[in-house]
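Here the complex is missing a single protein chain, while all its other protein chains stay put.
The block that comes next holds chain A.
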Amino acid sequence: MASSGNKNINAKLVLLGDVATGKSSLVLRFVKGQFVEFQESTIGAAFFSQTVAVNDATVKFEIWDTAGQERYHSLAPMYYRGAAAAIIVYDITNQASFDRAKKWVQELQAQGNPNMVMALAGNKSDLLDARKVAAEEAQTYAQENGLFFMETSAKTATNVNDVFYEIAKRLPRLQQAPNPSGMVLVDRPADRATGASCCS
């Protein structure tokens, strides 16, 4: 790995969405490249991590995959607190899950980290025949609310990695870096430029 100029960023990411929309399946696909027809229901939340390289930086996602059932929503702040990114998931064959997704967006906009990168994922895009939510509707909603939107399929792997990579690209990187070991803030030039040579 190139040692000069590289940045290693840890980014907390949370998945939110209605029950059985495929949150865990998206994570399993992204982290392990696997898919199972019946994924164990998540209780509380499950933790995963995966590192991706974007340009000259690596982003280590610390992923919190949360439980979907309504009563678990009261636990959600614990998982989205301090998160750099969120994927809000709905099931394209289920209108109610899209409505629920909008509520999550509202909640994150009001309570979450203001710089949070938010993605809206319309999952189960392989089930076209059963579609209930039009892609255009979701796209419009996403644009109006400053999210980026993709239809995904954890089953066929369509767009799954893309969502995570797109998030990685959009992270306001240097603000998020929690690693104190010799990080140089490149966009803060004059004051301590000469002394800070650890990355060269």
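By our rule, a residue touches a chain if its C-beta (ideal position, glycine included) is under 8 Å from a C-beta of that chain, and two chains touch if they have at least 3 such contacts; residues count from 1.
The rule is simple: contacts and distances are computed from a predicted model.
UniProt protein name for the omitted subunit, picking from "Rab-GAP TBC domain-containing protein", "Serine-threonine kinase receptor-associated protein", "Ribosomal RNA-processing protein 42" or "Tectonic-1"?
The missing chain's protein name, per its UniProt entry, is "Rab-GAP TBC domain-containing protein".
So one chain is hidden, and I want to know which residue out of A:L15, A:V54, A:A67 or A:A101 touches that hidden chain in the complete assembly.
Checking the options A:L15, A:V54, A:A67 or A:A101, the one contacting the hidden chain is A:A67.
Given the full complex, what residues of chain A touch the hidden partner chain?
Touching the chain left out of view, chain A contributes residues 10, 12, 19-20, 36-41, 43-47, 49, 62, 64, 67, 69-72, 74-75, 77-79, 82, 102-103, 106-107, 110-111.
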